[in-house]
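Note that one protein chain is taken out, while the other chains of the complex remain in position.
Residue numbering begins at 1 within each chain, and the chains themselves are lettered A and B in the order written.
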Amino acid sequence: MKKYLTSIALSIVAAISTYGADITLNGAGASFPAPVYQLWTYAYTQITPDVKVNYQSLGSGAGINQIKAGTVDFGGTDNPLTPEEQSEANLVQFPMLTGGVVLIVNLPELKSTELKLDQKTLSDIFLGNIKVWNDPAIAALNPEVKLSKTKITVVHRSDSSGTSFIFTDYLSKISPEWKEKVGTGAAVKWPVGIGGQKNPGVCNNVAKIKGSIGYTEYTYAVEAKLKCVTLKNKDGKFVAPTPKTFSASAAGADWENAKGYYMVLTDTEGEDSWPITGITYILIQKDAPDKEKQQALYKYFNWCLTSGANSASKLNYVPLPKNLVEKIQNDVLK
Amino acid sequence: MVFKLHKRETRRGTLTQKQMNSQFNQTEHQAKRRPLRFRKWKDKLVRLFSIFSITLAVGGMAWILFTVISNGLSVIDFKFLTQPSKPYGIPDNGIANALIGTLLITLGAAALSVPPAIAGGIYLSEFGKYSKVGHFIRFSANVMMGIPSVIVGLFVYIILVIPTGSFSGFAGSVALAIIMFPLVMRTTEDMLAMVPYTLRESALALGMTRARTTLCIVARAAKNGLLTGILLGLARVSGETAPLLFTALFSDSWPTEFFSQPTANMPVLITEYATNSPFEEMHAAGWGAALIITLVVLLINIFTRIMFRTRHAK
Partner (left out) sequence: MFATDNIFKTICLICAGLVGLLMIGFFVQLALSSVGAWKEFGLSFLWSSEWDPVDEKFGALPSIIGTLLTTFIALVIALPLSFVSAFYLVDLPGAIGKILSQALDLLATIPSIIYGMWGLFILAPVMQTHVQPFMVDTLRLGKVPIVGRFLGEDYNGFGFFTAGLILALMILPYICAIMRDIFAMTPPMLRESAYGVGCTKWETAKDIVVRYGIRGLLGGVFIGLGRALGETMAVLFVIGNMTQMPSALFDSGTTIAATLANNFPEAAGIQQSVLFALGLILLIMSFGIQVFAQWYLNSTSAKRGEER
């Protein structure tokens, strides 16, 4: 019996140690791009014989923390670091994808994108000034739809989130009251509502609570079959969230003057622009000691920016324009 | 009539026997029938309430189990049990890597905690039964058993994950070992204490050292009980989530770099799939995994109960 157990133990140990020859790249961070990042890590691991990549969706704040502490090899965040923050933490930042932050609602009587909200009603809902769905302000924007007297339950993020950063940045731009009372940030003091963990948490809560409204990344809304809201953009037109409106918003981005690739795309001009578009970034250490790992990391990101663009579009993200990709490849990934 | 034998406390103060007797005689006529019926009804009511509460408790368990089984059963098939976990959108999702990861982490926890725990239990039952040190250690063990598992996770994060710079299955094992250690130690002590003294006396009379007595005679006699304690400890920690969230995290690959990389494991997989993913397929996979781990834990517990009972019957 003893011999049997020891031989099993030895074989397990042997199995564990011989496989350690592979390079493993660990990443953690934003849940905003997680669906496509996890597809990429899986696909890349399959096609590359001696490299394994792994991405844990923990939230932008966690991603920034982990890469600063060095417990992961790359971090994902939609909450971009300023150039000063980057040099302070000895990190390099570059964009990876564009996506849209959308509003999701749980109103069984409506279809997706049927509900229209403008800047004032949206900020009033999240400030807690509008409390029921059949409030006259909302009804005025939606004359063809019958809204019930259900209470509005706001769902926001309970963790530190780049998606929250993008959304609160937008709210601060469109509502002076929001800017004064709450402000912009990855984790703010929300006036009303309940909190969900990461994007899926918000989606789950909205799906379960009738009359709730939350914000999340577009892919989650589509794949989880949640109803989206049509918003009024800066030009005054009501636009529905689609990859077309996201790219329209991203088209006007001025990357030449963006130091450290710091860019926020909320409330952009353009007739077809989606007002809450976001860019998601990757953070890597500037001078990592392990050169072999660094090279493997660069190879992986080159693959993502070029070959991975296809699967990103399939999941309703907007890949970066070609010239930006070339810029990043020459600037960073050498 | 019910009256307490020595004193009776009323609103007006304590009555002695004599005063009570006179009171009894006075109120006998009015009080004869109503109190008895009233008390009987009270008793019946409480009995009803107790049936209701047992139904609630066992019914709650049945409801939970029923939910887990009905939601999880449809997902489980051979592929589910043998394929590694994959991100959303890729077919053939499975939990095999998480199962192996949990097995490795739990075995690691056992390897780390069982030898010192048994040694500690031996000390408590053989040498430290009545000493002050023994009392203090016993007290600490009981206290440690009640520490929230999230704090253990934090502790191991600080002492292991930060210095080594990576999450790892090994750190998860350490966290679970800390939880298991006082548990196994106390059950070892209890089991060894149940071994009759005559065995020890006979061995010592034959000239064996105490070490030999304890290890070869006493421990062997309590073998079943010791194993029960270890298995119960394993069952308890295999379902712990919070410590693993801070130490082993999760990964979609096979757990081949147990000591240096995040390792897939069941509880974190369930958390990931159920709450970190809004997609229905992942939720279903989470239920399947939940069903597996519940079954494993229940089976281990039932098995140890049967084993323990047979030992007693002897």
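Note that in this section contacts are C-beta pairs under 8 Å (C-beta built on N, C-alpha and C of every residue); 3 or more make two chains touch, one makes a residue touch a chain.
Being a predicted model, the structure only gives us computed values, none of them experimental.
S.K.: Can you work out which residue in B:Ala242, B:Ala264 or B:Ala285 touches the chain that's missing from view?
M.R.: Touching the chain that is not displayed is residue B:Ala242.
S.K.: Which one touches the absent chain: A:Pro33, A:Gly59, A:Gly214 or A:Gly270?
M.R.: A:Gly59
S.K.: Which parts of chain B face the unshown chain closely enough to count as touching?
M.R.: The missing chain touches chain B at positions 1-2, 39-40, 42-43, 46-47, 49-51, 53-54, 56-58, 60-61, 63-64, 67-68, 71, 115-117, 119-124, 126-128, 133, 136-137, 139-151, 154-155, 158-159, 178, 181-182, 185, 190, 193-194, 209-211, 214, 235-236, 238-242, 245-246, 267, 270-271, 274-275, 283, 286-287, 290, 293-294, 297-298, 301-302, 305.
S.K.: What is the set of chain A residues that contact the non-displayed chain in the whole complex?
M.R.: Considering the whole complex, chain A reaches the absent chain at 58-66, 68, 151, 153, 158-160, 183, 185-190, 193-197, 204-205, 208-210, 212.
We adopt the following convention: only the chains that are shown with their structure count from here on.
S.K.: Rounded to a whole Å, what is the gap between the Cα centroids of chain A and chain B?
M.R.: From the centre of chain A to the centre of chain B is 39 Å.
S.K.: Which bits of chain B are touching chain A when the two form their complex?
M.R.: Touching chain A from chain B are residues 86-90, 104, 161-162, 165-167, 249-262, 275-280.
S.K.: Residues of chain A touching chain B in their complex?
M.R.: 12, 15-16, 19-20, 22, 24, 26, 31, 35, 38-39, 41-42, 45, 52, 54, 56-57, 69-71, 197-201, 203-204, 207, 220, 223-224, 226, 315
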